[in-house]
Each structure stands twice: as C-alpha cells, then as structure tokens.
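Missing here: one protein chain of the complex. Every other protein chain is in place.
When the chains are written out, they are named A and B in that same order, and each has its own residue count from 1.
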Amino acid sequence: MHEFLAQLANGVELGAIYALIALGYTLVYGILELINFAHGDVYTFGSFVALGVLVGLRAAGVLHGAGLILGIAAALIAAIIASALLNAAIERLAYRPLRKAPRLAPLITAIGVSFMLENLIELWQGSAPVPFPNVIPNPQLQIGALEVGVQQIVVVALAIVTMVALHFFVQRSRLGKAMRAVAQDRDAASLVGIDVNRTIAITFLIAGALAGVAGFVGGVSFGSAWFLNGFGAGLRAFTAAVLGGIGNIAGAMLGGFLIGLLESFSTWLIGGQWSNVAVFSVLILVLVFRPSGLLGESLPEKV
Amino acid sequence: MIYTYAFVAIAACVAIERFHNRRAKATIVLLLAAFLAIAPRFYGNDAVFSVLADAAVYVMLALGLNIVVGFAGLLDLGYAAFFAIGAYTYGMLASPQFGLHLPFWALLFIAAALAALFGALLGAPTLRLHGDYLAIVTLGFGEIVPQIFQNLTKYTGGPNGIAALDVPTFFGHSFGASVMPYYYIALFGIAFALWISRNLRESRLGRAWMAIREDELAAKHAGIDVLRSKLAAFAIGASFSGIGGVLFAAKLALVSPDLFGFQVSVLIVSMLVLGGMGNIVGVVVGSLLLTIVNSALLPQINSLVDTAFHTTLDLSNLHFLIYGAILVGIMLFRPEGLLPSRERRAELHHAGEAAVDA
Partner (left out) sequence: MSLLGLAGVTKRFGALTALSNVNLNVEEGAIFGIIGPNGAGKSTLFNLLTAIYRFDEGSISIGGVSIAGLTTQRIARLGVARTFQNLRLFGNASALANVMVGEHLLLQANIVDALLNSARERRERLEAERRARELLRFVGVVGVEEHFARNLSYGTQRRLEIARALAARPRLLLLDEPAAGLNPSEKLELVSLIRAIRDTGATVVLIEHDMGLVMNLCERIAVLDYGEKIAEGSPREVREHPRVIEAYLGAPA
C-alpha cells in the first residue's frame, strides 16, 4: 500500500510534466496539423536555461531568504521566455516556409530541427547529465500513508495552475478565440480578418512557454538536465497528446497524467527497462484502435 | 583513396542521370561495375574497403527505405528495427549463443523473410493511418524492437549483445579476417537491390504505389487495393533492411541493441532526402555521400584539427547536427534532393512551355 501510494505520487508528478509538454504538441497540431518533433528539445532547452540561471544566482550567493524565492521565479521566467522564443523562431525559420509543401515535408524538417537542437545542446552542455542545483528545500510531508516531498507538491501545483490558465486563455481571450478559429479553418479565419501568421506564431510562443515551465519543473523533479531528455519525454508527451485526443487541451492533460502513471507503475511492476515498451505499445494501440484518442472526436476525411 | 572510389561511383551516378541514351547508360553501369570489381586488386587497403563495404550496406538500406518512402510515400521512422531484426537473426542463429551455426547464405534469405514478415505484421494494423501518424507509429516500433532485444537477456545477450558471431564461408573457404568478401557481397547486394528497385518502379505495383503516394482516394477509384499495395512496400522494404542487417552483423561479428536506434532510422531518411526521394540513382548518391562524410571525412577533419590545435575534439558528435541540417536544408531549399530524377528535371525544363500552353 505504501509503495502503491508512492508510485501514485510519482506518476502524478511525471504526468504533470508530460501534460505540460503534451499541451505544446496538441496546440501546434491543432492549428497546423504538424507534429512539432522538436518540441521535446525546446523543453530540454528550457531545463538548461533554468539550470543556468540557478547556477549563476547560486554562485552570486543570492539564493537565500527572499532571494531564493525571487531566484526560483527568475529561473522559471527565464526558462519560459527562452523556450517560447526558441519555439517561435523554429516556426518562423523552419516551418512557415513549408506551409504549402506536401505534408511530410514539415515533419521531416521538424525531425531535422530536433536533431540539430539535440546536437547543439550537447555541444553547449556536454553529453553527460548535468545536475540541477538542489536549491529548493524538499521537506517530506506525511499525509496518512502517503509520503510526499514539498517539491512534488509544488511541481504538480505549478503544472495544474499553468494548465488552468491556458484553458481559460484559449476559451475566453480574443487571442484564444483566434487560435481556435485558425485551427478550424485557416482560410475562413483569414477572411474574417484574423492574422493567421501572427496567430500561429503566438501558438508556438505559448507552446514553447509551456515547454519552458515543463523544463523548469522537470529539472527540479528529475534533479538533472540532459541533452537527450527531450527525445524520450517528448515522445511520451506526444503519446499522451494522442491518447487524450490530439488537438484537445483537456485530452492532453488527461493523457499526460495517464502516461505518467503508466510509466511509474510499469517501472514498479515489470521493471524500468520495459516502461518504454509499455508506453510505445500504448501509442501504437491507441493510434490503431482509437486514433481520435479518449476525448477527441473522429474527423471525417475531406474530399 | 576512399575519395577516389566514392568520386568515381558518384560521378558515374550523375552521368547515368544525365544521359538519355540507354546504351550509354548501360555502358557506364558496366564500366563502373568493372572498376569497382577490379580496382581493389591494385589500389586501396582493408580500411578503405571496410568503409566501402559499410557504405554499400547503407546504400542497400537506403534503396529499401526508398521503396517505402520514395515509391509508396509512407514515412517509416522505424526502419532500423528491420535492420536490427536482420542482424539479430544472424546473431542468434550463427553464433555460440544457442550453438546454432546456420550458414550465412541461408540466413540472408531467412533474415529477408523474417524482416518482411515483421514488416507485414507492423503494417497490417497501422497502414490505414495517414501521414504523420504512420510515421510516429513506426517510430514507436523502432524504439520497441531494440528495447526488446536489450531486455530479453536470456536470448539476446541483453545490453552487451552477442559477440563472436560465425565467420561466413564460401564453398568451404572461410572469409577469415579479410573485409574483401563483404565488399564484394555488398556490391552484389547493391546491384541486386538496384535491379529490384528498377523492376518495381516500372511495374504495375510500382504504378499503384505512385498513385497511392500522389492521391490515395484517386488510387482507390482506379481499383487499387491500397492496403495490400502498402503492405507489399513495407514487406519488400523491410526485407532489404533484413539482408543489410545480416551483412552488417557478420562483418562486425557482433550485435548489440544500441546499434539500431532512432538515429539509424533518421540517418537512412537523411540519405534519401539528400539524394532525392524516389529517385533510385539519387538515393545511391545520397547514401554514399553521407557514409563517406561519416566514416572518412569527419574523422579526418577531426584528427587534422586535433593535431593543428592540440585539442581532443570529438567531431563524431557532429553527425546528428549534419543529419539535422541536411533534413532541414534540403526540405527548405531543394526538396527534390541533390540529384532529382531525369523526368523531374525534364519537367522543370518543360514547365515554362507548359505555362505558355496554359
């Protein structure tokens, strides 16, 4: 029972991170029908930016008392801004010129961008995992039979706050409405005066910002950053987005938590070396049997 | 030295694409074949032919993937899985692992058949999926297969893989430590793969693939069995990869799960993209170029830089940057690849007239 609860907490924590990344896939897919293969690496980039800020501030000796809270906030905000800008730059340079190309062209390009980012991050940070500064206090709390760290709670809370904010943004704000309109019908949206390019760029900014949050949260949670983190996490998050129903924001969150739980429980029950197999089997099974995902609606083919 | 061989081969490929005359083409092909067969007696060393043999395996893989991606238009991001299946077929059935020592030649066929079978097994449920979804499913498959080989330690040697694989024999003569037999087999393999590729492209099945690639709905209206045609592409493409896997494993005398990751699949896709998807000769050029860059050019630049600046850089890290840059650069600036097919170039040439016609 004790172990079960611990795995549950683990799964939820992992799931929160996957959900944040999955939202980026889903937002971009919703609007462009493109699997932004480089999205996982934008997450890695965010992680390293947060790490860099924290290391710098620690070296400056300001990470205590109120300085600690400000420092953490600075790291988070830096990760958000850096990832958002990176993602928007990728869209502008690599995807926008291919908007009218055959459908596989942007996907191939996205894989190329992903490989380049991974390699560049490796050149910048080396090929070994870099420990994330352990500056956030992590006292353990006992809630009944469940023992959780404060960090875990912060991680999950931060993720949930972000997701709720995103939900309201997309549903209520002018920009959010424009995003939904472009997602539904680009030509019609442009006819009613929506700036399609700008809307798509903003979507990438938001997706990148979410990856930045995930990068910070993931760094804290895993205790390290690694140039290849984004590949595995990205694929899991993409699986989550597909499981929930790609293009569907609530679906991405649900999928994220489910995949997080699947990973933690498969690691516990059948061993960590099988968790990849478990996750990718889910991906294949969902795509084969329910490509619209748990919450998605099936789309009729356009003729 | 290696550049001499690569240059001759690539120059011959370009010439084949330029000439329209069938006889001229055939002559070039024969001359190239004769050169590649005879020149090694006078020129080159084991290191060179080792690289060339590897290059030839990659050319085969690229030609196989070209059937799936270039002909049928199905983006397969897990192609290395079939390479792994071929290699492990040899690793498990021609080694002390189970005490089975099946002959190399038989295993070429067995691996081709097994890879084709797995291609069909993966394809049967997934080939209904469109475009990117299929790409992602195959990627997942490509991640699962090496992982399974890694996990089933009892049968596959786990993360360490299987070593001391049998050295193939040819009518009782062992290949020994020489790389030449692999070089010649791989050359023969390329010739075979080229022949099959050309046959397929000109066949009824090849036209069906073209139709599916260009417009699946219109293909169905022509009575084409889309699913079966796609399955055929998957199975045939996979079998090329299976054969390549056997060659690769036998030459290395080793298999291990880390040799068949996503990077390998992307490497092969990069070869196709670089040379020009769908164009057989372009694909050959693309894969030769990339292999030479990987296994000759980069190490040389690396050692030059290290001697000049007394550094210990590891430029092999740059591989992925190069693949990535190729994928992005080609897609953005030259989507038809370095060496587009003659038809397509003729088309670009005619485009002006057609516009006037319209």
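The rule we apply is simple: a contact is a pair of C-beta atoms (placed from the backbone, for glycine too) under 8 Å apart; a residue touches a chain by one contact, two chains touch by 3 or more.
Please read these numbers as outputs of a predicted model, since none were measured by experiment.
Trainee: Tell me which of B:Ala11, B:Ala34, B:Ala218 or B:Leu304 is the one touching the absent chain.
Mentor: B:Ala218
Trainee: Among B:Ile2, B:Leu36, B:Leu200 or B:Val281, single out the residue that touches the unshown chain.
Mentor: B:Leu200
Trainee: Take the complete complex as the reference. Which residues in chain B touch the chain that isn't displayed?
Mentor: Counting over the whole complex, chain B touches the hidden chain at residues 196, 198-200, 202-208, 210-211, 214-215, 217-226, 232, 236, 343-344, 346-347, 350-351, 354-355, 357-358.
As a convention for this text, only the chains that are shown with their structure count from here on.
Trainee: Where the CA atoms of chain A average out and where those of chain B average out, how many Å apart are those spots?
Mentor: 34
Trainee: List the residues on chain B that touch chain A in their complex, please.
Mentor: Spelled out, the residues of chain B in touch with chain A are 73, 75, 77, 125-126, 128-129, 131-133, 135-137, 139-141, 143-144, 147-148, 150-151, 217, 262, 266, 269-270, 273, 317-321, 323-329, 331-332, 335.
Trainee: Of all residues in chain A, which touch chain B in the complex?
Mentor: 33-35, 94, 97-98, 101, 103-109, 111-120, 122-123, 127, 231, 235, 238-239, 242, 273-274, 276-277, 280-281, 283-284, 287-288, 291, 303
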